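Excluded from the complex is one protein chain; the other protein chains are retained at their positions.
== chain A ==
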Amino acid sequence: MKATPLVVLENVDKHFGDLHVLRDINLSVQRGEVVVVIGPSGSGKSTLCRTINRLETIDSGVITIDGSPLPAEGRGLARLRSDVGMVFQSFNLFAHKTVLQNVTLGPIKVLKKSKAEAEARGMELLERVRIANQAHKYPAQLSGGQQQRVAIARALAMNPKVILFDEPTSALDPEMVQEVLDVMTDLAKEGMTMVVVTHEMGFARRAANRVVFMADGQIVEENTPDEFFTNPRSERAKDFLSKILTH
């Protein structure tokens, strides 16, 4: 028996004005699966991520999370969003809150946990992303890599069923990329369901079950990382890989 997938997109279409950014997207992500989304700039990767927790609306099609369709608005949507964690390219930590407050805000205000419980769990998570000693600092006092690890802890604190990562290392100085990828690799090993937009091939090969290649708003190719990187089938993918491999 095949388990029901955790995230399902069926025939999803999305326009920004005249621009057709998502074209008939069909994608399902199994529980515990790590899917890497790759593709040229402007191909719709961010938009795809953002539709999954409805930061962007879709024009047609269906998105279901753990069997239930995305609610349109209101409390149902808020609850569902807390099941879907999101980690952004630019970290987006709350600048007026300490690291620990960033991590406990969601559990206290959305999951209605007690402060003590949220803080205990928060410290555990900060430990896990190796930044517990900075718990009482403000985001601006941390390096980019540290901020991104806090952002990952903040997402984890909600006990999400799936976490979406939109180019989590693209805004980082090169020497900080690895510390974030290490945390993500650990998560993948622990069985977290993840959708990761990234061009880090090392990470894709090490941690991903599947690579999804997008171009012009369409999913052009899907394969295991090894197959995709060594044997791309489509011309678009070959062309794209030759570009990112040579520079």
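By definition in this document, contacts are C-beta pairs under 8 Å (C-beta built on N, C-alpha and C of every residue); 3 or more make two chains touch, one makes a residue touch a chain; residues count from 1.
Convention: contacts and distances are computed from a predicted model.
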Task: Per UniProt, the name of the complex member that is left out, chosen from "Putative ABC transport system ATP-binding protein", "Amino acid ABC transporter membrane protein 1, PAAT family", "Cytochrome (Ubi)quinol oxidase subunit III" or "4Fe-4S ferredoxin" - done: "Amino acid ABC transporter membrane protein 1, PAAT family"
Task: Among A:Lys14, A:Lys113, A:Arg154 or A:Arg210, the residue in touch with the chain that has been omitted - done: A:Arg154
Task: Which of A:Lys14, A:Lys45, A:Arg81 or A:Arg236 contacts the chain that the document leaves out - done: A:Arg81
- [ ] Write the list of chain A residues that the hidden chain touches.
- [x] 53, 55, 75, 78-82, 84-86, 88, 90-96, 105-106, 109-110, 138, 140-141, 151, 154, 158
